[in-house]
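See below for the structure under consideration.
Here the complex is missing a single protein chain, while all its other protein chains stay put.
Chain lettering (A and B) follows the sequence in which the chains are written, and residue indices restart at 1 in each chain.
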Amino acid sequence: MYSNNYKILQIIISLLIVFMISTLAACAGGATPTEQAPPPEAAEEQAEPAQEEEVQAPSTEGAELSLLLISHPFVDSLEPLIPEFEKETGIKVNLEVLAEQPGFEKILSDLSSGTGTYDLFMTDPLHNWQYASGGWLEPLDGYLDDPNLTDAVAYDVDDFFPGIWGAGKWNLEPMTGIGEGQLWAVPINYETYLLAYRPSILASQGVEIPKTYDDVLDAAIKLTYVDEDGQEVYGVITRFDKYWDLPYLTFGTMLQSYGVEMIDEEGNLGICTPESIAATELFIDIISQGSPEGAGAFTWYEALQGFASGQYAMSLDEADLFAPVYENPEESQVSDDVGYALTPLGPDGGRLAGAWIWQMSMNSASENKEAAWQFLQWLTSKDTLVKTHLGGNMNPVRLSSWEDPDVSAMVEAWGETPGQYREVVSEMAKVAGIRFPPHPELTRWLDRWAEAIQQSYFDGGNVEENLCAAQADIEKMMGE
Amino acid sequence: MTELRLRHSFQHNFPYKPILMISNSKHSARSLTARLSDDKFQYYLMFLPALILLVGIMYPFITGVYISFTNEKLYLPTVEFIGFGNYVNLISDRVFQQSVVTVIKYTLLVLVIQIPLGFAVAILLDETSPLQKFFRSSVVLPLLIPPIIAGLMWKTMMQPEAGVINWALQSIGLPAFSWLSNPKTALFSIVIIDTWVFMPFAALILLAGLQSVSHEIIEASKIDGASTWQILRFVKLPWMTPYILLVMVFRVADSLKTFELIYPTTRGGPLNATRVMHVLGYEEAFRWANMGRAMAIIFMLWLISYIVSNRLVKTWEKSSEETKGEF
Partner (left out) sequence: MSSRVSRISPRTVYVTLGYLAFTIFVIFPIIWVFMMSLKEFRDIIAYPPKFIFTPTLKNYAAILFGSETAGLTTGISDYVNFLKNSIIISGGAVLLSTIIGLPAAYSLARSSIGIKSMVAFTFLSFRFAPELAVILPLYKIYQELNLYDTFIGLILVHQLITLPLVIWIMLSFFREVPIEIEEAARVDGANVWQVLLNVAIPIVRPGIASALIIAFIFSWNNLIFGLVLAGGNTQPVTVGILQTMNFDQIKWGWMAAAAMIAAVPGMLIAIYFQRHLVRGLTMGALK
C-alpha cells in the first residue's frame, strides 16, 4: 500500500527542484531588456539614407535603448520623432515617462541600484551633482571627441550657448567648478522665468503690467474678483510646493532680484538676511491675496494648468517654456489672450533670474553606450532639435535654432505683440544664471528652505523665525 | 489487533507524547518510538521551507539595523560606522519629532473614529433586511481596493476648488472645507480616507462578535425583562470586548505603519502635516539618498509597533480567555 520512503523522496525532490529553479532564475534575473551587446567599434558603415547623415556609425543596429523621461512638453515633442530614429539606425527605443517627483525618485533608485535598466534619462545640473558624485553618469567627452562616433562639424558644439553647454560640466569638487571638468550631460532645453499675463483681464480692470514686486501685490489684489459669469478670477498663480524648485527657480528669481545669494564667497548663508525676509514676506502677501486657497500646494503642473485654464490674470516668475502650451488652442483656453513681460524689479531696481536646464545623461552601467551616444547625438543635432522646438520643446539651446525660419516664425507670433516673447526671453537670458553651490545634497538644503517659506504662508507670519531656523538647520546639514 | 487497540489509546494522548509502545505488528519491523521520531522529522521537514524563508527575512532586517548605525548614502561608495549618530540626530530633529507625534495622532484618531463607527455599522448589518447580501458585499468593497486607488479617488473628490465633495457641501449651505490642501485639515482628511477603507474591517469583525453572542443568554435576558438597550449594554458589550481588542490590534499596527494611503495622496504634505514615520523613512532614502538615517527612522518605528502590538495581542488573548470562561 503506502510506501513511506517513496513519498518522502518525491517531496524532497520537488522541493529541491523548486529551490533550483529559483536560484537559476535569480541568476538569470539580472538580464536587462537590452539583450544584444553592441559589436566592436572598428566597424563598417551601415546602409543609411543620405539625408541627415552626420555620423559614420559603428553597427549598433538591433540594440535596444531604454529611456526614463520626466513628463514634460519636451517629451510630447520627442515621441513622434522616435520612429524616425529607429528607422534610420535600426536601434529600438523604449520610453518610460513618469511624473516629476516619482520620476526623480525612480531615477535615484535605479541609478543607485547599478543595474543599468535605463540607458538614458532626463536630468539637470542640480541632480547631476549628486549622480556624478555617485559615479552613475558616463562621461561624454570620450564619445564627443571620437571621430568614429561623432561628426564634429555637423554636431557643432560651439553652436550651443556656452553657459548652457558648460552647465553640463563639473569637476566633481563640491561647492565649486561648474563649467569645468568632464561633460556629464547634453542640454535639451533651457528655461528662465518671466511674467505671463492676460491682456484682456488687465485691460478690463485697468491694471498696468507691474514693474516691481510691490506693483505685483497691488495688481494681484485688483485682479482678484468675480467676473460677469460668476467665475472667480485670481490675480496670481505660481508654484509653491515644499520643494527645492521654489527657492531655486521661481521664487528664487524674486530672491535674487532682491540681492539674496544662498551662499556668498565667504561661505555665509543668505537665507536669513533682511533682504530675504523682505522678499519672502512680500511673496507670501502676494499669494495670500491673489491666489486661491489650495495655492500652498501647487507644483509646476498646477501652475501651468491653472494659467492655461484661464482662471488667472498673471503667472508670476514662472517658466517661459510654458508658452507653447499657452499658445496652443488645443491645450489652453488663453491662446489668443496671453502676453509676456520681464520679471519685476527688486527694490534696488535689480533684476536677476534663475535658470533651469533639462539635459540627458547616460547611465554608466548601461550596456549599450555607443547606441546611447548615437541617440544623444541625434537628439541634440540641429535638425532634430528644431523639430522638437516646433513640437513645443522650449527654449532652444542652440543659436542656430533661434535663427531657423520656422522656429522664428512660430515664436514671433507669441505674446500680445509680435516678437514679444522672443524679446522678453532674450532679455531675461542676460540675467539668468545658476547661482548656487554645486553639491550632491543641495536639493535637501533647498527643500528645507522651501519648507520655511511654505511654513510662513500657512502660519500667516513668522517669516524671520522660520527662515532663520531653516538657515540654522541647513548650516548643520552642510557640516555633516 | 494488538496494534489497533494500542493505537486507539494513543489517540487520546494527542498531541504526540513519547509513549513507549510495544508493537508486534507484522507491518513494520521498526519500533513505535522510531516511527514517532520519523513523524517528528517529517513535521520538521514540512516546516523547513517556511523556516528557511523566515531566516531569509531576518537577514535583511538585521542588515537594516546595521545600516542604521552607519552613515550610508546612496551616492557615496564608502560607508562608515557611526554608532548612534543617526539616532541622536533624529531625536533632536524637529521634523522627526513631528512625524512621531503625527503617527500617534493618526492612530488615536483612527481608533476613536473607526471603532464606534464600525460598531454602528455592525449593528446595522445585524438587522435582517432584504438587502442583506447587497450590504454585506458593499461593506467589504473599500477594503479590497488597492489603498493607492482609494487615495486617488478621494483626492479628486476632495479638491477644494472643483471637487465634488465641496460642491455638495456648498449646495446644502455648508462652507467648503480645505481637506488635503491645508496642514491643519490634511491629517483629518487622510483619516477619513482611512476610515472609508478600513471601517468595514472593524464592522465585519464586530459583526462576527455580535452574531456569536449566545442566543440562550439573550433569550434568558429577554425573559427577565431586559430591554434591547440593556441587553446591548450588559450582555453584548462585555462579550464584545475581545472582538474590539482584536480590531484594535490590527488597526493600531496598520495605522502606525501607514504609507500607501498617504504617500501617493499627499506625499507627506502639505508642509509636514501627514509626514508620518514610515513616509519620512521612505523619503529619507529615495528623495535625499540617506540610507543610514532612513533605516534608523524605520527601525524606531518597528520598535514602537512591536512593543505596542505585543501588548495589545496579549491583552486580547487574556480577554478572549476570560470572556469564553464567563459565557
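Here are a few things to note about the model shown:
Basically, a residue touches a chain if its C-beta (ideal position, glycine included) is under 8 Å from a C-beta of that chain, and two chains touch if they have at least 3 such contacts.
All figures in this text were calculated on a predicted structure; none of them were measured in a lab.
For the options A:Val97, A:Ile221 or A:Met410, the residue in contact with the chain missing from this view is A:Val97. Of the candidate positions B:Phe119, B:Phe188 or B:Tyr282, contact with the hidden chain is made by B:Tyr282.
Although one chain is not shown, part of subunit B still touches it, namely residues 4, 7, 11, 14-16, 27, 38-40, 42-47, 49-51, 53-54, 56-57, 59-61, 63-64, 67, 120-121, 124, 127, 129, 131, 135-150, 152-154, 156-157, 162, 164, 167, 196, 200-201, 204-205, 208, 243, 246, 250, 253-254, 256-257, 259-260, 263-264, 277-278, 281-282, 285-286, 291, 294-295, 298-299, 301-302, 305-306, 309.
Where subunit A meets the missing chain, the touching residues are 1-2, 4, 7-8, 11, 18, 22, 25-27, 29-30, 32-33, 66, 68, 71, 75-76, 79, 95-100, 102-103, 106, 109-110, 113-115, 117-118, 301-302, 305, 309, 328, 330-331, 391-392.
Here is the rule we go by: only the chains that are shown with their structure count from here on.
Put simply, subunit A touches subunit B in their complex at residues 4, 8, 11-12, 15, 18, 101, 104-105, 108-109, 112, 130-131, 133-136, 241-242, 292-294, 296-297, 440-441, 443-444, 447, 451, 454-455, 458, 473. Across the complex, subunit B meets subunit A through its residues 38, 42, 45, 48-49, 74-77, 94, 159-161, 178, 180-184, 267, 269-272, 286-289.
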